[in-house]
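Removed from the display is one protein chain of the complex; every other protein chain stays in position.
Coming up: chain A.
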Amino acid sequence: MAPKAKNRNEDLEEEFCLQAVVIADSFNVRFGPITYKKPRALLPLVNIPLLDYTLEALAISGVKDVFVFCCHLGDQIREHIRKSKWQEGGSPMTVTPMMLDSCRSMGDVLREMDAKSLIRNDFILITGDIVSNMDLSQIVKEHRERTRGKDKSSVMTMLFKVALPGHRSRCKEDSVHLIEEGETKRLLHFEKCLDQRKVKVPSEILLEHDDIIYRNDLMDCQISICSPIVPSLFTDNFDFLTRENFVKGILENEEITGYKIHISIIQDKYAARVSNLQTYDAISKDIIARWTYPFVPDMCGSSNGERMQYERHNVYCSADVTLARGCDLQQEVVVGRGTSIGQGTVISGCVIGKNCQIGENVKLKNSFLWDNVVIENNCDIDTALLCSDVKVLSNVTIKKGVVLSWEVVIGPKVVIESGTQLMSEHQKDDWNEGDHSFGEDSEPNEDRLNSSSEKEKPDTVKFGSKCKAFPYQQHVDSEDEEEEAVDYWGVSTSESDERPSEEESSTDEEESNEKDEEGDPMNLEEDEPEDVVDSSLGFNPNASMMEINMAFYKELLDTFIRASTERISDDNLILEINSLKHAYTVPIDEVIYSLPAVLFDLAAEENQMSVTANAKILSSFRKNTDRYSALLCKYIKNVETQLVAINGVCDYVIRHSDLKPTLPHLLNSLYDADVLKEVTILRWFNSTPSGSNEAEKHKFLKRLSQPFINWLKEAEEESTDSDDADGDE
């Protein structure tokens, strides 16, 4: 019997044809105003659509069958694949687009895949925005050997590349801590970390394994080799949304299911994922510096008829570019075909697409211009992303981190503040990435928008007299909330040299701001066009971080009052709060945001007074925070939620103007109750929010909380030694 079985195995071995699954959707809105018209996989990276890099990487890995799963704007991807060289006769691999309009997460796609049972063998799971020059077949072979050999239960091999923290291509949101078993390269622990100082390691790992390596120097390439069982595991566990969920789920249930995950670390080769603007920038630079060789502009451009010339200082020029006398392409520049550049223009660190027109005396630095962009004379652009058909009229200055979406027109003679994101039509409330494009009818539809027509007009003061530009505000579905974290591209990267710590804090503040604004469609209208400025405060006090549901708030307060009179235990109280949250369908952030305010109102209620800066109320507030500190800690767990809570306190203080002097006291109470950590408070204090109103407000709050911060800083200096001792334990 045995030899026969062996023969059959060999036959199978020969039939083995490598399959790959490309998820051509990100299921998030990192490329906010851009991806509403074009899916992320088709965005050009150094003038070539991202998906092409992924497919090329699969082609050099010897993949025969590729399934591209398209969700958002899938028609465009299908059309792109239809026209690509993979559909020509003689292509070494077949690329099949699969349309899955209804899928909202990677988990959905894999479940769908399981239902269609497309996968027969080990396969490569990859997203449609990977740039790699790695021959993956080697790793697939390793994985196969492992699964055929001693570790039959291995279901996945994840790829990592060494890149120390702070590396430009290392996506901050995807930063991971992991523990591997030394010899077998088995993954034991995997955790995403935004930036925690402390790491929790399950003690079982330390007890059960002799040889473990803890690593924080790895960058997740988002490429994995999966066993055919993986899609069915996703079907079994319908709560797996992302690969991270899957990995964690497998690791946690390892003892029950026996499935294992291994890792593989890339040597010498390149692989990275374009997951946000910052990595888009970094990976573009890597391509220009030829890390992705052979996928560099002068070598892959030639396949689609475009010839790039490579010149000194990493300058790539297409053959038919018009360069005026005296224009200076300094270094790391890519210029696409048909582009003309005027006299006295200085360009460095830029990627310029096809048929762009750049005027005279323009300064372009670290920017990305896609196709057909027009830039008139004397503009100054630093670290910006300009999509196709953008027009920048003369004498415009664009500061760092600006994104101009499709067909935006700005100018003349304006200064665009850093971090602005503009789109060419008014943002509609019901839009998010999962929905279908509305790019067809670019005229704003009057019927659909109940806001006044005045808001339909672009802000000519801010964006110039001939502008066609509307600010973009991020809308996020509450489902995505845990993933929501946006890197503040441009500003953070450029300042990282001078003050690394503050840079991070600003990123976090940005994150929490984005988070707070979710589910608040009115925010845009309130903030931008009207700009009601309270002269005494210097900012608009009504533009609070979060619109709160008053009915919910009232109910929450009542619950607390009842709890304190009836002495309901914490556990039951938590249950009640959670049921309230579901009853009113409020996001968890709103609960956190409301909690400090509720506690203060409770204190006032107990003393049967209105909300004033009364010593009695303050002391009972302190008592309340101590009493409920365990409960608060249940909700306010990590940095983000702490920031939300701080914002809650601040907005509460601003709403009740006579409470202003008590802000330090309130923060102190929460700090003493171990609800807020000093790191978070200092981060909040040092952050710089975007938008003039926000900035003013923050400045005001900083002034208010100064005494407490001073105290905190002193205390920190004193306790540094003891902290060190803690860390050693």
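Rule of thumb we're sticking to: a residue touches a chain if its C-beta (ideal position, glycine included) is under 8 Å from a C-beta of that chain, and two chains touch if they have at least 3 such contacts; residues count from 1.
Simple rule for what comes next: contacts and distances are computed from a predicted model.
When the listed names "Translation initiation factor eIF2B subunit beta", "Ufm1-specific protease 2-like isoform X1", "Vacuolar fusion protein MON1 homolog" or "Ragulator complex protein LAMTOR1" are checked against UniProt, the chain not shown comes out as "Translation initiation factor eIF2B subunit beta".
The chain omitted from view is touched by exactly one of A:P294, A:G326 or A:P661, namely A:P294. Only one of A:Q76, A:N245 or A:Q309 touches the absent chain when the whole complex is considered: A:Q309. Residue in contact with the omitted chain (choice from A:V29, A:V46, A:A59 or A:C650): A:A59. Residue-level contact of chain A with the missing chain is found at 59-60, 88-92, 133, 135, 161-164, 166-168, 170, 217, 268-270, 285, 289-294, 296, 298-299, 302-303, 307, 309-314, 331-332.
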